[in-house]
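Just below is one structure, and these are the notes that go with it.
A protein chain is absent from this complex, but the other protein chains hold their places.
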Amino acid sequence: MVKRTALLALLAAVLVFPAVFTLPFPRHVMIMIFLYGSLAVAWNILAGYCGQISLGHAVFFGIGAYTSTLLVARAGLTPWAGMAAGAALAVVFSQAVAFPVFRLRGHYFAIATIAVGEIVQTLVINWDWAGGARGVFVPIKRPDSLWNFQFHESKALYYYVALGLLLLGLAVTRWLERSRHGYYFRAVREDQQAAASLGVNVAREKHRAIAVSAGLTALGGTFYAQYIFFIDPESVLSLSLSILICLVAVLGGVGTLWGPVVGAAVLVPLSEYTRVWLGGTGRALDVVIYGALIMVIAVLQPAGLVGLAARLGRGRRG
Amino acid sequence: MSQTLAIVLASVLALPALAAAQPREVVLGVVYPMSGPAAQAGVDNKAVFELAAEIANGATDLPFPFYQRLKGMPGLKGAKVRLIFADHQGKPDVGQAEAERLITQEKVTALVGSWHSAVTATMSQAAERHGVPFLNPESSSPGLTRRGFKWFFRTSPHDEHFTQVMFDFFRDFEKKRGVKLKTLGLTYEDTLFGADSGKVMKDLAKKHGYEVVLDIQYRARATSLQSEVQRLKGANPDVWMPTSYQTDAILFTRTMKELDFNPKMIMTQDAGHISPDFIAAVGKDAEGTMSRAPFSTDLIEKRPVARALNVLYSKRAGKDLYDFPARAFTGMMTLLDAINRAGSTAPDAIQKALIATSIPGEQLIMTWDGVKFDETGQNTLVKGIILQLLGGKYHTVYPFDVATKDVLYPIPAWKDRK
Partner (left out) sequence: MEIVNFAHGEFLMLAMYVAFFAWALGHLDPLLALPLAVLALAALGWATYHGLIRWVLGGPMLAQIFATFGLAVFLRAGAQFLWGVDFRVVQDPWLGGRVALGPVFVGLPQLAASVAALVAFLGLWRFLARSETGVALQATAQDRQAAALMGVDTDRMYALGWALGAGCVGAAGALLAMYFYVFPDVGGTFALLAYVTVALGGFGNVPATLAAGVVVGLVEVFAGLLLAPAIKYAVVFLLYLAIVLWRPQGLFGRW
């Protein structure tokens, strides 16, 4: 009950945030928290619940970003159609790569996902129609309209769309946690042989997990493209993005509903505000601090920050 | 005459703004890569920007009329120029966020940035949206000034200007020396910079009747360039035209030596091949490398303005002035001049003053004919020059009338070098 009240209060606070903070930068930080939060939530479904640690999720993000942007720029479609198409394409692509890649375990799997990511990035860099290394601009349309998914006057609408993406991811995760698939996923994570012997169709469950994860990630890609208005292979398909998504989830706590959100809420402001504070010095001190803090958290709280919250909660009750 | 007219006109246009409250401070946002692989550009530029601000604030003296006029920002009754530096880490989304933060929270009067063309693109979108002048001193993607933006100004030449100079040079060089260059080999890295450069080179080669016998886009920051150089060796073009950042430029030269690749002429697209690190690292082996450039270190000796600035810069940065900070300085001074003439920190007044900009060439540290913007915001008086690395230093070799050295051609083969 207390928990539910706290959650509602948090939601209310998040909803009124744009009314209180009218400057773009605080809103931008929140939007980034929502975006990375939703990406980490999507990643968490595959890695946290189903135990398949992917370091190639940027591929799905990139598919979402590129599909909608190319449809807008080359065919004049609304980004919303592109968003749906991108998610569908990401799901199809995930199923295609999943067949071979899911035979692998542990590091072999993780590296295979890196390999897929690098191959896709290389192909897009050399694909002239899709802009190649030069990237693609989203044609700017004035005035603002929901149909065009472009808001130049205020970030408030972006804010609520990003929040919507995050809530969608959380709702899907919540639903999965309680459905039998959620139990199957966790069984696969703990022990594939044992799960199979209990009658779980391991391959099919893994395919389900990656399909959901890929689709949700692609939605984030479209959002990014419509928010920044420019995409190129380096910003939406790179390994560093894949690692960042993983890092956000791991920092917060994998295999938990709130872990990825907590991770984003800590990591994004940490990186944004240390950069604002020290980035202009040209000595990378902000990045030094950022790296050091990640290590400190890893040492003090290897199971993620959510574990810390749970421990505090227990301590209070006990 | 027309110049005087422009100044008068600008002052008249700026008059209403003068009536407004006198600002005591001019705050400018300067956004560059200050960490990550391209951090050098941001860090080296920072020193020259600080110098520019000090010149405007009267703390540092550059005894030439244009800079003296700016001393103490008389147009704003001595308002102090303050720069806020920010790091975009080479990421377009970070650049955009920083631009918005600087505009809305730090209330900057104008923005200066940002090296990477991709980041300049997203940052200037934010500036356009908020109606804040954006001065870009160096991004070379031609498309940047073709977006119909009203608040975007670029002082530097872009890839098409630069590459045109190379082909002008080929033509004049062939005539002068009676040689015929027929085939070109292109290698360019696979980011925006390389892709743009490669495209322009191919277009111009076609237009001017050169045959591209090798066209390679390679992975930037490769661990080895053996196969690329082998391919070059096989194709053996009359001119090898690489587009690379520092890392690859260094590795290319080392690999060429190892694999005994002997191009007769190397015509590079600035960036990596002209950086002091490249010269320090492989300068001896890169003898004869040519590059397009808007600036040359040998001109420091010839141009009194550049020499005076270099004394100040080298003291602060620990290295000589070179292309990147030279262009950064020119861009910043152009902006400060406009703000001074506007006599106000109001965006429209500065925009008007920027449009009316007319800086004579002899006051610049660059060899341009001056600074004057067209309706797209592109400086029309830019001029590229061709340099050649001779004896460990870049010397101007083209246009022939300002050349300080003769072109070394062909570049001696490895076996003939000591």
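Structure notes:
For clarity, chains are labelled A and B in written order, and residue numbers in each chain start from 1.
The definition used in the following text is that a contact is a pair of C-beta atoms (placed from the backbone, for glycine too) under 8 Å apart; a residue touches a chain by one contact, two chains touch by 3 or more.
Because the structure is a prediction, the values reported are computed rather than measured.
One chain is not depicted; across the entire complex it touches A, B.
Note on the undisplayed chain: of the listed residues B:Q68, B:Q226 or B:T380, the one touching it is B:Q226.
Touching the missing chain, out of A:I140, A:V172, A:A196 or A:L247, is residue A:L247. Touching the missing chain, out of A:V92, A:L123, A:A171 or A:L312, is residue A:L123. Listed here are the subunit B residues that touch the chain not shown: 35-37, 39-40, 43, 187, 190, 216-219, 221-224, 226-228, 230-231, 246-247, 250-251, 254-255, 257-260, 275, 277-278, 280-282.
Where subunit A meets the chain that is not shown, the touching residues are 47, 53, 100-101, 103-108, 110-112, 114-116, 118-119, 122-123, 125-126, 239, 243, 246-247, 250-251, 254, 282-288, 290-295, 297-299, 302-304.
As a working rule, only the chains that are shown with their structure count from here on.
Between subunit A and subunit B the centroid-to-centroid distance comes to 37 Å (mean Cα coordinates, whole Å).
Residues 23-25, 28, 32, 122, 125-126, 132-135, 137, 140, 152, 224, 227-230, 232, 234-235, 272, 275-276, 279-284, 286-287 of subunit A touch subunit B in their complex. The residues of subunit B lying in touch with subunit A in their complex are 30, 34-35, 39, 42-43, 46, 84-87, 89, 91-94, 96-98, 100-101, 104-105, 118, 121-122, 125, 129, 141, 190-192, 194-196, 217, 219.
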